[in-house]
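Please read the structure below before turning to the comments.
The complex is shown incomplete by one protein chain, all other protein chains being positioned as in the whole.
Right, chain A next:
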Amino acid sequence: MNPFSSGTRLRDMIRAIRSCKTAAEERAVVRKECAAIRAAISENDQDYRHRNLAKLMFIHMLGYPTHFGQMECLKLIASSGFPEKRIGYLGLMLLLDERQEVLMLVTNSLKQDLNHSNQYIIGLALCALGNICSAEMARDLAPEVERLLQFRDPNIRKKAALCSIRIIKKVPDLAENFINPAASLLREKHHGVLITGVQLCTDLCKVSSEALEYFREKCTEGLIKTLKDMANSPYAPEYDIAGITDPFLHIRLLKLLRILGQGDADASDCMNDILAQVATKIESNKNAGNAILYECVGTIMSIEDNGGLRVLAINILGRFLSNRDNNIRYVALNMLMKAITVDAQAVQRHRATILECVKDSDASIRKKALDLVYLLVNESNVKPLTKELIESLEASDQEFKGVLTAKICSLVEKFSPEKIWYIDQMLKVLSEAGNFVKDEVWHALIVVISNASDLHGYSVRALYRAFQTSTEQETLVRVAVWCIGEYGDMLVNNVGMLDIEEPITVTESDAVDALEVSIKRLNSDLTTKAMALIALLKLSSRFPSCSERIKDIILQNKRSFVLELQQRSIEFNCILQKHQNIRSALVERMPVLDEATFSGRRAGSLPTSVSTSTGTARNLPNGIAKPAAAPVADLLDLSSDDAPAPNSSGGDFLQDLLGVDLSPASAPPGTSQPPKAGTDVLLDLLSIGTSPPAQSSSSASNILSSIQDDKTSLVNLNGLASLTSLSPNATSASPAPMMDLLDGFGPSPQKKEENGPAYPSLVAYESSTLRMTFNISKQPGNPQTTLIQAIFTNLSPNVYNDFLFQAAVPKFLQLHLDPASSNTLPASGNGSIIQSMKVTNSQHGKKSLVMRIRIAYKINSKDVLEEGQVSNFPRDL
């Protein structure tokens, strides 16, 4: 024996490691052992190979690197004795994972062992294969496993069945080879084989519709009979758990029946009786019984409708919900989430109990209950439910506050019946958990306030009050600062007092105080401070009596270490001192922020569409165009005639001045030409220092999205807001050059049909799995812009999820993609996804359209990507 090889036994090593008092000591012991093992490996020591590997496994569990032992596993597996193989396979499963190349080397040994005469060695090989095989190994060894499904010993058959599950998951193409052997496993009496056979059939149904059809036709009755026999079987000590014979088999049978019954009325009909029997007979005082009931309810909810059974199932869930055991309540909530799509009314009955669960002390239950409440909310119950949720916001811990806040904001936006209620609820959320509110949410609030001209006074007063009590909520401060800047005069003069309000006395200097506080707050961040500076500038013209003080406050930031604040302070000071003549025009109230554009931006800035952002940058709100001097005046709401119309350089200045867009990420990309109107910049003002809005914003609000591109309602809005004199109606009547500037506006659809030249629809892209058709139309009076409606049809039998269409065009074209109608494409042409886009051809008449497309989607959560080029557009587009 060589002097380095450690003579310690496994037990001694573990004891030595356990007796270490510090981590350093432990590392030293492990280092010594590893050195000895490495030495033994390089000596090719045979006698202690399996002991060394066992040690390595222990060391591996402690988290030390053990890659040098991987080849030892292979050597042990290749040796002839059972003890060596046993440790070798264990090491293989523990030290390696399926992505390691070394694994390929073991394929041959596995093949030999699968054909071994000793059934325990076959068992070891099957176990290893089932736990870690890769797709290549699955392909190579599938025939052996298939053969072993008929092996004489049941313990090998059951292992082979589970091994087959791994194989068909790795290589779904192999599924059809397993359908017949799997079906014959269902007739077995041995519980182990039966349980694994049922599981194999379940997984086969998931990967192959052929298997599903086969089992539905051939095995449904047999399975029902098996379940019936089991439910009625006398006491069987070997499989008994809490008085029930083999709950595991019960559950697996119910699961398979669920898959067979789903979408098939006949099969569902057959299983009604036995499901009713299980649901009524199983005792629910032990976990095992509840597990079966839970599975049974799931099956009843999934198979085709049978009113009586559903009532039974909902009653079981009701019983679960009032159970004292948290586990049972958790699964009840979980199942109610699934039940809501089937029978929302029945779930609504449990609303009070579910709301209680939102306040539970258990985080898992709270989260689940909140998800469920979120699904329960509709127009009719949004007010009481929101009230409850906001109440629980006060009581919840920090971690949960974030989740809860996001959900409340989303609900309030989605279902709010009126603006004042929306503003009230948002205010409550902001003052309670403002620090958890996402940027796009408070941006949306500002847009809504800006649009509700009759609520300006109310909002600013309410915000002022809230600001006095909770200054530590950053987003509340921001919204308050913005509103005080805009509507400070309404705050002081109590303009637009509503009946429900209590009168409040705020002097001009009080308002300025509030802004000063928000600049000087220690925890104010850059965005808040920058917003407060702008607000001060605005107030300087509204409150002439305070202008000296405002100048002082602004000047205090002259030496700010933050460049942005310093620059602002100096520039604003300059305006106050030297440019009195334009000041009042500069700091006029913001024009009404366009909700459609804002919600469009939110939806459009999803990372899903490559070209959207360039499009939105030109999506001019309210049709305001810069070249004309008058519209700029309108933009600034010069309702007073005496204000001098600012020239265009003044407009640019304004842009620079208000360009608070601190993060380059939110700057409109692709603006090689200067923005055409100040509005764009004003909109950017709202996305101060934000990262692009998160994906979640696709759940955009109803209030915000209700207008969309619908021109009629837009006109209404303008009428309501009445701040912009230049309504789209007026512009659509203007001559063509004007329209070019307004290409962001699609005319109303009826017009399109009347005036636009007609084009036949064309199949732009077609593969064996997918077809994309384009319906092409033109905007009247705007030959450069083409409206395209893309219709996607699924030609395969699989549903496509996370469907995403992307398009790219050459530089002479500009592309704007609208959000798609859905991201799920039903199978076999049973529906379609529609997505509109707009292409503007700057070389109209010289070059024709061309487009490169990319379509990504998921089939059974596998990514698929299709790419192509569309060059068969009609020539004159």
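Keep this in mind: a contact is a pair of C-beta atoms (placed from the backbone, for glycine too) under 8 Å apart; a residue touches a chain by one contact, two chains touch by 3 or more; residues count from 1.
By definition in this document, contacts and distances are computed from a predicted model.
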Exercise for the section: From the list "NADH-ubiquinone oxidoreductase chain 2", "Amidohydrolase-related domain-containing protein", "Trafficking protein particle complex subunit" or "AP complex subunit sigma", give the UniProt name belonging to the chain omitted from this structure. Expected result: "AP complex subunit sigma"
Completion exercise
Out of A:251, A:576 or A:788, the sole contact with the unshown chain comes from A:251
Fill in the blank from the handout: Missing-chain contact among A:287, A:381 or A:509 belongs to A:287
Handout entry: Which of A:52, A:109 or A:199 contacts the chain that the document leaves out
Key = A:199
Handout entry: Residues of chain A in contact with the chain not shown
Key = 11, 14, 18, 54, 57-58, 61-63, 81-83, 86-87, 90, 93-94, 97-99, 120, 123, 126-127, 130-131, 155, 158-159, 162-163, 165-166, 191-192, 195-196, 199, 238-239, 241, 246-249, 251, 255, 287-288, 290-291, 294-295, 298, 326-331, 334, 361-365, 367-368
